[in-house]
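Reviewing the structure listed below.
Every protein chain except one is present and positioned as in the full complex.
Chain IDs A and B follow the sequence of writing; residue 1 opens each chain.
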Amino acid sequence: MDNLIMLAFSAFIIENIILSQFLGICPFLGVSTKRSNALGMGLAVLFVMLISSSVTWLLYKYVLEAFNIGYMRTIVFILVIASLVQMVETFLKKVSPALYKALGIYLPLITTNCGVLGVAILNISKEHNFVEMLVYTTFIGLGFLFVIYIFSMLREKLNLAPIPKAFKGAPIALIVAAILAIIFSRFGGII
Amino acid sequence: MNKKDNFVKGIIKENPLFVSLLGMCPSLAVTTSLENAIGMTMGVFFVLVLSNLIISLIMNSGKLAELVKPVRIPVYIVVIATLVTIVEMVMHAFLPSLYFSLGVFIPLIVVNCIILGRAEAFASENKPVDSLIDGAGMALGYGVAIMLISIFREFLGKGTLTIWGDLQLNLTFLFDFLKIEPIAMFVQPVGAFLTFGLILAAITAIANNHKNKIAKEVKNNG
Partner (left out) sequence: MNKGLISGLVLLGMGLVCGILLSVVNYFTAPRIKEVEDAIKYEALGEFYDLSDFDISEVNGTGDFGTIFILKDKGSDDIQAIVYTVRAQGYSDSGKVEMLIAVNSDLSVEDYKVVSHSETTGFGADIVDNDFNVDSINDLTSFDSVSGVTKTSNAIKTCFNLISQRIAADLGGGLSE
C-alpha cells in the first residue's frame, strides 16, 4: 500500500508528466488559453489515458508477449489509441455537442498527444502490474489536468499584461512554464 | 516550387520546430546533450524521409490511392509506426547507449506531429521525389533546431559539447576562467523551457525586424 502511495505521489508531482517528463507539451501550450478549455482537455486526456493504458497493458501481457512479438508494440498501441479517440469523438458529438465544439481540433489531436502513448509505453517499460498501472496512469492524468489548469489561469492573466512583442504567445508561456518547473522539481526533496 | 527551395524551406522559413511549433515534446527532453540531439535527428530523418516517400508513392498510385483514401490516416500511422519500430530495434541492437539516453522518445517519434503533418499536408498531394526532398529538408530543419537548443543547454549546463560518445569538447576551462561553475539548471526541466522560450523570442524578434525592414523598403520604393 505504501508503495502505491509513493507511486501516486511521484506520478502526480515529482515525475509530473508535463513539467518533468515533457510529455503532452503541445496541448499544454495550445489549449491552456482558457480555463474551461483546459479543464475539458485535461479530463478528456485523463479518460483516454486510463482506457488506452488498460487496454494496451492487457494486449501486451496477453497477446504480444505471449506470441513473442513484443516489437509490434508501437504499431498496436498507437492504433488502439487512434481508435479510442475516434470512439470518444463520436460519443462526445452525441452526448455533449457543446464540449465537442469547444475542444474543436484538439480532440482528434489527443491521438498524437505524446502523453497518452508515452504513459502506455512507460507502464510496460517500468514493468508495472495491473494495479500499479491503474494508479500510475490515474495520477499521471491528474497531474496533467492539475498543471494544465494552473497554467490556464496564469495565461488568462498573462493575456492582460504588457508583454514585449517578441515574447507574446509561446515564448512567455514557456518562460512561465520554466518557473512552474522549478517549483515542481523542488518537491523531489520531500521523500 | 523548384527543388532547392523545397529543400531549404524546411530549414528556415518553415522550420517545423521554431515556426510551426511541432515536435516540442522530444525537443525539450532530448536536448540535454548534443549527442542525444544528433541521435534523435538521425532517427527523425530516417522516418520522415522514408514515410514521405512511401506515402507519396501510395497516394500517387491511382487505383491503390482510391482504395486507401477513406482509411488514409490509419494507413499513414501504420507506415510511420513500422519505420519507427525499425529505428527502435536497430538502435537497441547497435547503438545501445543512445537508445537508453533517448528512452521513451524513440517510439514517441510516431506521434511527432511533424511526420504525420507532412504526410497529410505534402506527401499525399505531391510527387514522390518532391516529397522525399521536403521530408529531408524538414528533418534537417528540425535537427538544426534541436541541435541549437542542445548546444546552449549542454554548454551552459555542463560546460561540455558531446558530439558522439567519447568525442567530446570539454570547454569547462572557459567557466574556470570566469571563476564560476557550469549552470546546472540548464540540463534540468527549467532550463529546457527557459532556453526554448528565449530562443523563440529571439527568433520572433529577428523575424519582426526583418518584416519591418521589408515593409519600410516597400514604402520607400512605392
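Please note the rule applied: a contact is a pair of C-beta atoms (placed from the backbone, for glycine too) under 8 Å apart; a residue touches a chain by one contact, two chains touch by 3 or more.
Just so it is clear, the structure is predicted and the values come from calculations on it, not from any experiment.
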Chain not shown: contacting residue from B:Thr85, B:Asn112, B:Ser131 or B:Thr195: B:Thr85
Residue among B:Ile12, B:Val71, B:Val129 or B:Ala202 touching the omitted chain: B:Val71
Touch with the omitted chain, as defined above, among A:Ile75, A:Ile124 or A:Ile172: A:Ile75
Interface with the undisplayed chain - residues on subunit A: 69, 71-72, 75
Subunit B residues that touch the omitted chain in the full complex: 64, 67-71, 74-75, 78-79, 81-82, 85-86, 89-90, 92-94, 96
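Definition applied: only the chains that are shown with their structure count from here on.
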Complex contact set, residues of subunit B against subunit A: 21-22, 24-26, 28-29, 73-74, 77-78, 81-82, 84-85, 88-89, 104, 107-108, 110-113, 116, 185, 188-194, 196-198, 200-202, 204-205, 208
Residues of subunit A touching subunit B in the complex: 19-26, 29, 71-75, 78-79, 82, 111-114, 117-118, 121-122, 125, 164-168, 170-175, 177-179, 181-182, 185
